[in-house]
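What follows is a set of notes on a single structure, which appears directly below.
In this view, the complex is presented without one of its protein chains, the others remaining in place.
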Amino acid sequence: MPAADGRIEEHIAGLSLVDHHVHGCWTDAPDRARFENALNEANTAPVAGDDAPFDSQLGFAVRRWCAPLLGLDPHAPADDYWQRRHGIAEPELARTFLRAAGVSDWIVDTGLPGVADSATLAALSGSATHEVVRLEALAEDAAARDGRYVAAFDELLADRARTAVGTKTILAYRGGFDGDLSDPDPREVEEAARRWRDAGGRRLTDRTLLRFGLHRGLRLGKPLQVHVGLGDRDADLHRTNPLLLLDFLRDSGSTPVMLLHCYPFEREAGYLAQAFSNVYVDVGLAVHHLGARAPELIARILELAPFRKVLYSSDGFGPAELHYLGACLWRHALATTMRRVVDADAWSLDDALRVSELIGFRTACRVYGLPVPA
Amino acid sequence: MPAADGRIEEHIAGLSLVDHHVHGCWTDAPDRARFENALNEANTAPVAGDDAPFDSQLGFAVRRWCAPLLGLDPHAPADDYWQRRHGIAEPELARTFLRAAGVSDWIVDTGLPGVADSATLAALSGSATHEVVRLEALAEDAAARDGRYVAAFDELLADRARTAVGTKTILAYRGGFDGDLSDPDPREVEEAARRWRDAGGRRLTDRTLLRFGLHRGLRLGKPLQVHVGLGDRDADLHRTNPLLLLDFLRDSGSTPVMLLHCYPFEREAGYLAQAFSNVYVDVGLAVHHLGARAPELIARILELAPFRKVLYSSDGFGPAELHYLGACLWRHALATTMRRVVDADAWSLDDALRVSELIGFRTACRVYGLPVPA
Partner (left out) sequence: MPAADGRIEEHIAGLSLVDHHVHGCWTDAPDRARFENALNEANTAPVAGDDAPFDSQLGFAVRRWCAPLLGLDPHAPADDYWQRRHGIAEPELARTFLRAAGVSDWIVDTGLPGVADSATLAALSGSATHEVVRLEALAEDAAARDGRYVAAFDELLADRARTAVGTKTILAYRGGFDGDLSDPDPREVEEAARRWRDAGGRRLTDRTLLRFGLHRGLRLGKPLQVHVGLGDRDADLHRTNPLLLLDFLRDSGSTPVMLLHCYPFEREAGYLAQAFSNVYVDVGLAVHHLGARAPELIARILELAPFRKVLYSSDGFGPAELHYLGACLWRHALATTMRRVVDADAWSLDDALRVSELIGFRTACRVYGLPVPA
């Protein structure tokens, strides 16, 4: 007789989550090609041939967990799933999946286009939304302004920070983490900004300006989200190993630094969460892409990371299935992980329930300054 | 009551496999030292002292799974196994193990000496064989010819490609993957070839010529096999991280690129299989070296890789035990993995059986243009 006896599953199923990193969902219906492309994270070209996204862990998870919410049997065939989904208006789908996620608060990175904005996400889900400022997008806005770049950046950041609960950097996509990440000299920043503006001021890849933005994010003091690891092939995955952030972290003070996604570097990220009092981690995005393998991923992030340094996120973007699956698979995977350690009498049941709450919402509420759900 | 109830094991046990990367087996009897050395992949020196290859996952797997085929009990002592094996003629042993592997088609890399050629392997196994062209060996043949190198290479490749089903590169053993892997200028190629020929034209390590061969393989359009990760210590293992191939893959067009072995980078390889429509992966060689740990390896390659992008191979070379164990352990490991996800109701039983077939032979048949077994 397992010690847990269903209580772990029940408790975790009932948690009201804070999804601390997410994007908007679609509000317009996709065609099938667009939908299938949205099930592949890494490929930037249209999926083709053997990519067959329905034949992947995520595709299987859609059929297993999303199909029943649309009135189909679990594991419904891909064609049936698509037909059923296609016959439902996108906002109605979004409402279904977003509400089923059991999320009280979404912390939204609005830096990606083509999806619901923060207010729409709130309306569709019936939950609160909060925003993070994407530093590279803010830099591009600053470049478009007149006057000194530093002043423009600071003014924009101060303005956005009045409502935003944190910042976000996609340095991983702009050359990766290796090399100098120290705070640049202001004169070098203006010089780099001049060159960039002269070249058109599009898509920031200048290292000086990227470093500047990163340190402005730090200086703000609000949690700084860092894209780490898994993402699309525009990034050089090996240059997003979070250990390459060591020098930066050694000099990062007390601003919370939130390492996002982290796959396949989740053990390295867990090490950093132990090594620095201000470093936090999650394995969002990877959870739904790993599907049936998510329990092992969750278990690995709980190796070295102190338990109060681990958060939940979905990184959902596009199909609202992802916002739901992030939560649904996380609950199942966490419950599996917790059941194993409790059944082995390595952890107590009370500790398992308590740590689940820490990861599910308590740490996020505290770090981002949100009210703790009653 | 597990949902699978023996059907998964039965189905996978009955699959007729395509072993898409393998070498010949021995036809002459080894002495015990040579046999034991063949159970160690990484060491290039004679094994000694605590290397004791019978006391390894592979050694235990030989005693567990091969012993019964020679009339011994499972887990027979190492000395008993050796004595029994020693008393049987090598071709008879080969017939026994090759046929027990349940392989319909072997795709053979004939670039390693001292073992059965393709025709002998076919005769011993009673199955079909096909060949891949090792590009570095072909380059060495081209260097030995008169006239312009590029012309000699192209002529040889065109000749071999009339029957070969693919190409193979061991760039991993010739400096690894880091650095420029773009297609070199033809004049640089001739210049490099001149230097190489002047120096004797042995064992190709010139990067320009390696890059040339790689791109000739791509241009041919047939599947290009790439040795990745696990192998002997002549390679710098960290320089065979497949993520170092990112730039090359971004420019690789539609030719199937088959990442072989991949341990301990199987998760990175799975990422690439999702990131590029033309990238496929396997974990051959590692499966039999991991023995009892093979289920976890198989499970990891099924994290990010789309399921139609994963193939089976043994990379057997030398003792025919390896050709058998590759298949035997793969079947057990895959069945274990599939049983777990089906018992957890994360996958349906039908999906598990279907994906097993994709990996076991269907994808290989399609990509290499083989007839699908009835």
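In this document, chain identifiers A and B correspond to the written order of the chains, with residue numbering beginning at 1 in each.
The criterion applied here is as follows: a contact is a pair of C-beta atoms (placed from the backbone, for glycine too) under 8 Å apart; a residue touches a chain by one contact, two chains touch by 3 or more.
All values reported here derive from a predicted model rather than from experimental measurement.
Within the complete assembly, B:R293 is the residue of B:R34, B:R99, B:R293 or B:R366 that touches the hidden chain. From the options A:R32, A:R219 or A:R267, the residue with contact to the chain not on display is A:R267. Contact with the undisplayed chain is limited, among B:Q57, B:T96 or B:T120, to B:Q57. For the chain missing from the display, the contacting residue among A:A123, A:V150, A:A299 or A:C365 is A:A299, taking the whole complex into account. Contact residues of subunit B toward the unshown chain are 40-45, 47-53, 55-57, 60-61, 64, 74-75, 230, 232-233, 236-238, 263-264, 289-293, 296, 336.
Listed here are the subunit A residues that touch the chain not shown: 241, 243-244, 246, 250, 267-268, 271-272, 274-277, 280, 299-300, 302-309, 341, 344-348, 350-351, 355, 358, 363, 367.
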